[in-house]
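Step one of this worksheet: look at the structure below.
Only a single protein chain was left out; the remaining protein chains are all shown in position.
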Amino acid sequence: MAVTDLPLVAMLKTRLHWHQTRQKLLAETGANADTPGFKPKELKAPGLAPARGAAAVSVERTNAAHLSLAAARPGEDAVLASRFEVTPSGNAVSLEDEMMKVSQNQSDYQLAASLYQKSLQMLRTAVGRGK
Amino acid sequence: MPTTAFAAGAYAATQGLAGLGQARKPAAAGAAGGEFGALLQGAVDGFAQSGRKAEAQALAAAAGKADVVDVVTAVAESEAALETLVAVRDRVIAAYEEIMRMPI
Partner (left out) sequence: MDFLKTISVAASGLKVQSRRRRLIAGNIANADSTAEKPGVDPYRRKIPTFGRRFDRELEAQVVELGRVKPDPTAFRTKYEPGHPAADAQGEVKLPNVNPVIETMDMREAQRSYEANLNLITATRRMITRTLEILRV
């Protein structure tokens, strides 16, 4: 009966983590725009399977030395350890493309956060104590 | 946030109320008391679980090591679980009192 069992809430939480991770990748790409030999990376879309333990998100990394997101963050449900698959992004991307992606990522994140907040508020209203 | 553990313990005690109802009116309230008890137990468990997570996240945040998304979602969900628990508890108590008021 835990509230985290609700698939919508869990899915939105996964999205929040995904966009957060993507922001870091975009920062890397932007900072290394002039670095020779740097290959921009991208995140694969997260597996949004509503099944509990939505670890449809896998652990692969193209290079073991890179980006391995911390597995067990304190207190986090081990089943939902969120790691996202990173893939090389193809040819060098232009600065404008990157800035557009950043802007898109930001609003997607804000949307997911709003929906997450609303879902919890609706839940609280349903039990009769919502704000 | 240690109060979450305290609160969880306090609410765990209230589920004894459902057990009381069961003893007094075995026929009518027996089945109902069992269901109420299970419901409340479920709410307490759910809250205890998310409350623990939220507390751990808050500690990590205080130590400067936590992911802000983790902290915020853990606390928000813990709050929702707590309100669910309180709502269930109130309903259980109201139902119990109503049953007790019934003339034998």
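Labels for the chains are A and B, by order of writing; each one numbers its residues from 1.
The working rule: contacts are C-beta pairs under 8 Å (C-beta built on N, C-alpha and C of every residue); 3 or more make two chains touch, one makes a residue touch a chain.
Keep in mind that what you see is a predicted model, and the values were worked out from it rather than measured.
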item: Of A:E42, A:E85 or A:E98, the residue in touch with the unshown chain; value: A:E98
item: Residues of chain B (touch criterion as defined above) contacting the omitted chain; value: 65-69, 72-73, 75-76
item: Touch list for chain A against the chain that is not drawn; value: 16, 19-21, 23-24, 26-28, 30-36, 38, 65-70, 95, 98-99, 102-103, 105-106, 109-110, 113-114, 116-117, 120, 131
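Criterion: only the chains that are shown with their structure count from here on.
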item: Inter-chain centre distance, chain A versus chain B - centres from mean C-alpha coordinates, in Å; value: 31
item: Touch list for chain A against partner chain B, complex; value: 1-5, 9, 13, 16-17, 20, 73-77, 116-117, 120, 123-124, 127-130
item: Residues of chain B touching chain A in the complex; value: 42-43, 45-46, 49-50, 52-57, 59-60, 65-67, 69-70, 73-74, 76-77, 79-81, 83-84, 86-88
